[in-house]
Every structure is written in structure tokens, then in C-alpha cells.
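Left out: one protein chain. Kept in place: all the others.
Chain nomenclature is as follows: A, B, C, D and E, assigned in order of appearance, with residue numbering initiated at 1 for each chain independently.
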Amino acid sequence: MPKVTVHRKAHFNAAHRLYKKEWSDKKNFEVFGKCSNPNYHGHNYELIVSVTGNIDQETGFVMDLAILRRLIKVEIEEVFDHKNLNIEVAAFKNLNPTAENISVTIYNKLREKIRQDLDLSIKLYETPRNFVTYSGE
Amino acid sequence: MPKVTVHRKAHFNAAHRLYKKEWSDKKNFEVFGKCSNPNYHGHNYELIVSVTGNIDQETGFVMDLAILRRLIKVEIEEVFDHKNLNIEVAAFKNLNPTAENISVTIYNKLREKIRQDLDLSIKLYETPRNFVTYSGE
Amino acid sequence: MPKVTVHRKAHFNAAHRLYKKEWSDKKNFEVFGKCSNPNYHGHNYELIVSVTGNIDQETGFVMDLAILRRLIKVEIEEVFDHKNLNIEVAAFKNLNPTAENISVTIYNKLREKIRQDLDLSIKLYETPRNFVTYSGE
Amino acid sequence: MPKVTVHRKAHFNAAHRLYKKEWSDKKNFEVFGKCSNPNYHGHNYELIVSVTGNIDQETGFVMDLAILRRLIKVEIEEVFDHKNLNIEVAAFKNLNPTAENISVTIYNKLREKIRQDLDLSIKLYETPRNFVTYSGE
Amino acid sequence: MPKVTVHRKAHFNAAHRLYKKEWSDKKNFEVFGKCSNPNYHGHNYELIVSVTGNIDQETGFVMDLAILRRLIKVEIEEVFDHKNLNIEVAAFKNLNPTAENISVTIYNKLREKIRQDLDLSIKLYETPRNFVTYSGE
Partner (left out) sequence: MPKVTVHRKAHFNAAHRLYKKEWSDKKNFEVFGKCSNPNYHGHNYELIVSVTGNIDQETGFVMDLAILRRLIKVEIEEVFDHKNLNIEVAAFKNLNPTAENISVTIYNKLREKIRQDLDLSIKLYETPRNFVTYSGE
């Protein structure tokens, strides 16, 4: 029974700033540079969700990508797209929205909705030159 | 004397919202949808600046792309990158920062700095699927 | 009043074959090669629709890209996507579905639905290496 | 002796439909949606073949990519390109040509032709947003 | 009779240096910077050749892209690919191989081989961020 990974690409546009509440603006600027701009900046995030499992003999699918597409739409795009991550997304009320933390947050949200015998992995492009991957380890 | 266009690609990340001050939030939402989110959202803007002119027989250049690169850096990237366009970029104090208006603003800023015998054109990607071009007409 | 072009990217997947009914299979193969395979082959067509006009002073838009996106969805994607162009798309009943003819067909369909004071142009990628442009000339 | 993976990108255009012979058209449509169109649709498949092994001290190669390129050409491109996968490719006479099953089929065909001490992996893009990976597990 | 442009993408890898024989190394470095390195550097050049004309009613083609592909292969790729442009390509014996001059050279070579009623245009990427276009004006 071959084990294959299926990947689905999605995207969302959002504003954010990197900063730590407990730190002064000066300290935040030292650590996060222009990414700590209090007026926010933003990105076109490109997201690749990867699901690994055995091919179903009936359908030839690991997982129906139309279902995965809708899951990403409801759980991620509708929550993150055209939002200010710091202000409007609950997960980042007390969590710095670095690409690393966003990828873990996306993983955790999708992990609950995908069958446990399937492995899950997240790739998140903040820009075409800066991106992260997370597999739940 | 062959006439060639040279193109230089650059980028900046910024937050913005689309809205018209004179309108209510409700009217703004009707016209601009989720792009009018008062908390802002953002993009990785990709910018292509194109300059057309005769090839200089001495250098083989229409315009030294290293000079064009620095011009874009100083005039555009340092002014727009990691900024909130509505709040922090003077040009958009009273101008809605649509991709159309941003491209005209960039054109006008660069037009002053590039020799008048050279033609100028701007291509601006707001997302990989939405982009605009402007040539000063 | 600046004149700007706005571009919207879309896509559809379709099967087709190139052939001329009046010709023998042998002649079709001589002219169209493997593209004349009677069992069809297919492509991920990438479509860029470009609309040129003055910026509306109220909105800062040439044309609301959300409206253009829906227009492309209804007029083009729902008609072409996951279809066999030769069999299922009326325009190609008696017209060879070359990239050239597809682009003219798309132009003609959209031209009727877009304000006449706006210019229209079509770019259609049949593959990443083969593509066409048409502007109604 | 460093162990490196070399990757070679290739592509082919093909028509297919997803369906299970034993099922009614209605059931096929419920499971596979528009992908089960009996008249077929098609894709520009992008294929990445990855081979892992020690660097040969004589040549500095894991495997000569010119040889891998020709192998992909003969074994995959000439068999799949501009074909109807369901009708013209033997492997899919009784196997649903999902991206998952195509990737396993490609892996199996290449596995026989590549030295057994080298690891093999396949990445197959059905569209820029839907793709799969298979490593023989 | 609709007038359409067909585009074909190709590529070649080459070494070059920018310099003017009559100038000292010092002057060359002042004008061309690190691009004047006497030991050469190199690029993956991406080339797009565009041909404009009426659609042939028989074939639905402006020009058979298979013919254009072979023409580019024989006239450009076999002459430029894996070559040192300064030393091995006759056109650059006395011409600085800037992207501008390479695009004019490619245009002139292809212009002789393409029917005179068809318009020709060249786009040449030296890097993903630096590119030029030339249409014979």
C-alpha cells in the first residue's frame, strides 16, 4: 500500500508586527528591526499544506484535495485573510506572529480536523525569500 | 541606434486599507469589501520598473541597472517597505492606496529622477493574481 | 486623469486536440504533430485578463478586480474548466482550439461584458513555454 | 563521502479523467466531481525526479543529470506526453490516474532503471496548487 | 482576421564579462563594476521570442510554435548555450555583451529567418531581476 504525500497550496494576505509586549519599543526595534513597526506592515502569505498517508484503493486518493482545499478555506483563509494578525486573530493575542509561530498555529488548527493516521506538515512563505516548515515535532 | 527597454524588479512589504474618508464604514465595506478592514491587511508588493531609450554606444547600456536599482532603493523601497501606506507614506494621506494609485505615485516619484529622453513604465503586483501597469499616459 | 491597466490572473484545466475536420488523420498529424492525438491531451491554461482605462476618482480603481474576477469565473472558468474544448465548448465546434483561437474566443466573450470605454487584452499560457496575447486588433 | 540529492525537472501534457469502472457515472461524479468528466480534461504535469547517493570522487556527480534527463525522456515523457492517460498508457488501464497513482507509476518505472544503491523520490505537480510526493515507502 | 502574438520561451547558460577594450581595467571596473571581472561570470539567460501576425485560417496558427522552437534552437541556443559570449560568439568580438546588445543580436539573427509580414520582439532575462525587451525600433 504505497504511502504518498499530497500537497495543497493556498494563500492569504495579512498585516502584522513583531513585538513583545513586555519590552520597550526601543528593545523591540533592536530585536525585530523594521518588522516591529507599530503601524504594521504586511505580506502575501503562501501556504502549502501536506498530508501523508496510504493511497485509498477505492479512490486512488490519500485524501480528497477538494476536501483539503475547503478545510484550509474555512479554518485558515477565512480566519487569516485580510486580517491584522496581532489584533484580529485570537491565537496571536499573546503570541508573536513570526512565521514560525504562524506555522505552528496553522498546524495545530488543521491537526484537529485531519484523520490521526495521516501525517501533516506545513510550509509557510512570508515572502518569496523567507519561509518556514513545521511537521509537529 | 536600437531602442531597448531595460527592466528592474524590486519589492516591498507594506500594510494598507482601502477606504474613502468621506464615506461611512458601511459604504466603504460595500465598495472595498474586506480590503477596507480598519485594522489593515498587507501585501508583498513586487515592482518592475522599465526604462526605454537608445543603447549608449560607449557602454552598451540604456541605463546602468545598478543606478536604477539604487534609485528604486532610495526613492521607493526605503519609503514604502515595512510601512503602513495610509499612515506613514505622505502620498496616501489623501489618496486611497489602491494598486492603481500606488503605481501612479511610484511613476511620479521616479519620473523626476530619470532623464527625460528615457521613457518610464511601472508594473506593480499587489498579489501574484492582481497587478497593474502605468506608463504616464 | 491617469490611464492604468489592471490585470487579473485566472486558470482552467482542459483537454483538446488540434485538427481540421476536412483533413485526413495523416494530414492532421503532418501539420499538428502529437497535438492532433485523436484521444486528446490537455493543459493547465493560465489566463491574464487586462483592462485599461482612467482611474475613477471616487474609488481609485480602473475597474473593481473583484468584479473582473467574478466575470472571468462565470464567463470563462465555468465554461472552460475541466472541459473537453473540442466537444463541450460551443465556440470550438467548428474552430480549431489553438491557443490563438482560444484567446480570441475569450476576448470576444469578455468584450461584450466590459464597458466599451475600457480597453481589453488577453494573455493565455498553454504551457509555461508557449503563450499568446490578443488585444482585439 | 557526502550524500547529496540531485533533482531534475521535466514535464508532460496529458488528458485524463478520474473514475472507477465499477461505479455509475452518478457515483463517480459524487466522488470525483468535475474531474470525472467522461470527455476528459487535462494538465501540464511538472515532474521532479530526485536521486540520492554518495558523490562520485572521480566526477563530482551523484548521477550524471544528462543521463537522468534522457532516462526521464525515454521512460516517462515519450510514454505520457500528449497522451490520454486512461486510454493510451497501459499502467492506467485498470488504475485510476490520480496524481497519487501517477507518481507511484512513475516511481516504479524509474526504480527499475536506476542503480539500487541510489534512493529515488518523485514529485508531481498536477497543477501549481495540487501536487504529490512519493519515495517508495 | 485577428492579429495575435505568439510567444515561445527558451534558455541558454553562458559566461560573459562586460568591458570595453579601449579602456583600462580600472576604467572598466568603474563603469561595469564586478560585471567586468576579467575571469568572467555567468547567467542562466531566459529568452522569450514573440511573433505577431494574422491567424492563418487553415491552421489556426500565427506561426507553428514547433517551427519557432526549432529556429530558436538552431539559431540561438546552439550558438549561445554553454559558451563564453566574449570569446566564442562572433557577434560579441567587438560588441560588449550587455543584455541590451545580446537582445539586439538575437533579434537581428531571428529577423532574417522569420517572414517579413510577421512582427518580432525579444525579451531576455539576464537574471530574474534584470531583463530587457527589444522590438526592432
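Just so we're on the same page, a residue touches a chain if its C-beta (ideal position, glycine included) is under 8 Å from a C-beta of that chain, and two chains touch if they have at least 3 such contacts.
From a predicted model like this one, the values you see are computed outputs, not experimental measurements.
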item	value
Displayed chains contacting the withheld chain	A, D, E
Contact with the hidden chain (one of E:37, E:108 or E:135)	E:37
Contacts of subunit D with the absent chain, listed as residue ranges	2-10, 50, 55, 58-62, 64-66
Residues in subunit A touching the chain absent from view	18, 20, 31-33, 95-101, 103-104, 128-134, 136-137
Subunit E residues that touch the omitted chain in the full complex	11, 13-16, 34-35, 37, 39-44, 81-84, 87-88, 127-128
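Quick note on the criterion: only the chains that are shown with their structure count from here on.
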item	value
Between subunit A and subunit B, centroid-to-centroid distance (C-alpha), Å	28
Length of the line joining the C-alpha centres of subunit A and subunit C, rounded to whole Å	34
Where subunit B touches two or more other chains at once, by residue number	128
Interchain contacts (touch definition) - all pairs	A-B, A-D, B-C, B-E, C-D, C-E
